[in-house]
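Presented below is the structure to which this report refers.
As you look at this complex, bear in mind that one protein chain is not there, while each of the others sits in place.
Order of writing sets the chain letters: A and B. Residues in each chain are counted from 1.
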Amino acid sequence: MQIYVCVRHVPDSAASITVTGGAGIDQNIAFLINPFDEHAITQAVKIRDKIQGAEVIAICLGPDDAQKTLQSSLAMGADRGVLVQTSENHDSILTAKALKTAIEQDGSPDLILTGKESIDAEGMQTMFRIGALFNFPVVNNIVKFNIQDNEAIVDHEFSSGIVNRYKMTLPCVVGAGKALNVPKYPTFPDIVKARKKPVKKIALTDLNIETVTNSMTVVKLEPLLQKRNPEEIKGTAVQAAEQIVQILKFEAKVIS
Amino acid sequence: MSEKYDAIIIGAGVIGAPIAYEMAKMGYKTLNVDKLPDAGEGSTAGSCAIVRAHYSTADGVAMAYEGFKYWLDWENYLDNVEDEKGLAKYMNTGSILLKSQGHDWKKVQANYDEVGVDYEEWDNDKIKKAVPVADLHEFWPVRRPEDPKFYDEPTKALGGGIFCPEAGYVNDPALSAHNIMRAAEAKGSKFIFNAEVVDVRSENNKITGITLKDGTKIDAGIVVNVGGPHSFQINKMAEGVWEGCNIKTKALRHEVMYCPSPDEYDYINDGYHMSDGDIGCYVRPEVGNLFLIGSEDPDCDPQEWVDPDEFYAGKGGHGRDNVLSEEQWKAQCYRLGKRIPSLAVPNQPKGVVDLYDCSDDWIPVYDKSDLPGFYMAIGTSGNQYKNAPVVGRMMAELIDACEKGLDHDNEPMQYKYKFIDRTMNVGFFSRKREINYNSSFSVNG
Partner (left out) sequence: MKNIAVIIETDVSKSGREEVKEICFGMITIAREKNCELFAFVINADIQALKPDLKSFGIANILDIVLESDLQYNPVVRAKAMVKAVEKFHIDAVFGLCTPMGKDLLPRMAAQLDAPLVMGCIDVDLQPDSHTKNCLAKTLQYSGKAIATIKTRGNIPIFGVKPNAVKPVKAQTDTRILRFDGIDLDATKLKLIQTGRNDKSADINLSEADIIIAGGRGMKNPENFTTLFKCAKILNASVGASRVAVDEGWVPYSMQVGQTGEKVNPKVYIACGISGSIQHFAGMKTSQMVIAINSDKDAPIMSNSDYYVVADALEVIPELTKLLSSTQPKAANLPNYGVGNKF
């Protein structure tokens, strides 16, 4: 069984984002594995450990620096890595095509995992596009995963409080939600072991993907500035509550 | 401002606040000015607040041991003042100093003997019993994860350690400064915040006061520089002071990491402070069962000297807002990961980035200056937090003596400790000293 986990190399969520050149960001910040992808890797490793001969392959489309994200994936238990190298940013349409082609060239997937979204572009769609290209069923934001008789039973957290359970034929694509598991972070011995695991590098241009005419391009990026003028509500708890009611009623107009 | 003060103290951190407190107790009318919104919000807040006695000089050990007595008796020290934010707490953990090539532990041991610090010698078995998650192989020398040799298998074992039962940390360093501020206010001290000093004024070679950014002039015959990472800027504002110092201070960027303890180890309750020169780290427990991992500044690590204004404004490279560098996160966590092989290291760095106010030899300057009326308690970051109450008293006595005519440069004041039976030659901290090569040139002081 081959389990592919698509991982993405994203800016550290704690980093301050500085817009440069009108449509890009200052790259001089730490880039790490997308936090949701940690759940995908952890799940893939759990599944592999139950199935004899199963293999977890972490795959990433990104710059050379994304090797760090692959190393993190390997340290968390993936068996090997594939880096599809590109120095540019690509939209979900091309990313899905590149990952699909690279996965196909590498092996034959029985299961593909991703994080439920990336914290940088927040496109929330790549897993669906990969599924459509392979003609595999897709469920995103899963919080439970089991394999039974060559079918996957997954719980999809539709919204806060509502969970739908699906049965999917394998192969399939699932996007890991945060409630799926607790990421298993690597120990130093895991990190040492990961250094010896193979990482295959392919240039995006060598995948010979046919020209894509549909696209989404960021043409402008502006920092979102907060312009709030904090005003203190003073007084006792009762007085503060009274003032909040007035604000909700007359300023925010959310209660009548 | 119409009010007149005897002394203006620039800075309201954990050193600035006790100087005010002790001077107020002596009858001085003091004013602390700080550019931040509250006491202890600057580099004090970023301190690991570790209270331990091992220093590379006997004087250093003595002062730390004296300081320890203050922390043990915190309410009394504060004269039982009330603080609406509550009181900082001293948490005793005990401290293990691993015997390694990274520390001159023999010197430390001799200093302990000289000062009378309580300690035990532990062999590896004893350490293993106390810290069951530890791997006591020798990993020396300290390297960086970028170096392939970092991953070499260790072959030798360490040779035990020195355990000090009297050591620990203060749970909330900013709060401790706030506590001292409240105690000082109860004795008549005043504090103003959001007030940035732009000039230190003098006339006829005598200090006259300060000028704030908004143009306010405040007069006083005494000005004390406790500016933390900004100390060198304050010294430059006062005529002839910076030039008159043989030892200079500057701001060093420093990162401290928080890494979760292995699940099976209740570090927050069972853990020790550990000083581990073999991997260039020190650790202490932090709320949330975390390891707080500090660096002992091994030679292979880069030192980043920064402009404190740019750093705190979040400009220039990594910036503030707890943006740790990924390389240093890996360096410190992986090093500890060797000592504690079950330590799981998250991918996202978590911790604190702040500045050290660092002197040329990592030993602070507690002194007068070439400008009469201007004093300094600077170069304190990295290792002086624990000494703060002692420094407060010592500085107050030094200032009082100098104002009464003591020629401190030629006949250095001898400070008599309050708890331990020992006298400190304050001239040891002179601005005029030559670089002290006995120093460890690190956070260890």
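In the analysis below, contacts are C-beta pairs under 8 Å (C-beta built on N, C-alpha and C of every residue); 3 or more make two chains touch, one makes a residue touch a chain.
All figures in this text were calculated on a predicted structure; none of them were measured in a lab.
Peer 1: Looking at A:M1, A:A54, A:M124 or A:I209, which makes contact with the chain not pictured?
Peer 2: A:M124
Peer 1: Out of A:Q52, A:S87 or A:N229, point to the residue that touches the absent chain in the complete complex.
Peer 2: Hidden-chain contact among the options goes to A:N229.
Peer 1: Pick out the residues on chain A that sit against the missing chain.
Peer 2: Residue positions of chain A that touch the missing chain: 11, 13-14, 16-17, 19, 25, 35-36, 91-93, 96, 119-125, 127-129, 131-132, 136-141, 153, 156-169, 172, 178-179, 213-224, 226, 228-233, 237-238, 240-242, 244-245, 247-248, 251-252, 254-256.
Peer 1: What residue numbers in chain B mark contact with the hidden partner chain?
Peer 2: The missing chain touches chain B at positions 37-38, 41, 321.
Simple rule for what comes next: only the chains that are shown with their structure count from here on.
Peer 1: So the centre of each chain is just the mean of its C-alpha atoms; given that, what is the distance between chain A and chain B in Å?
Peer 2: 41
Peer 1: Flag every residue of chain B that touches chain A in the complex, lowest number first.
Peer 2: 151, 314, 317, 319, 321-326, 334, 337-338, 341-349
Peer 1: Enumerate the contact residues on chain A facing chain B in the complex.
Peer 2: So the residues of chain A touching chain B come out as 12-16, 28-30, 32-33, 35, 38, 68, 72, 183-189, 191-192, 195.
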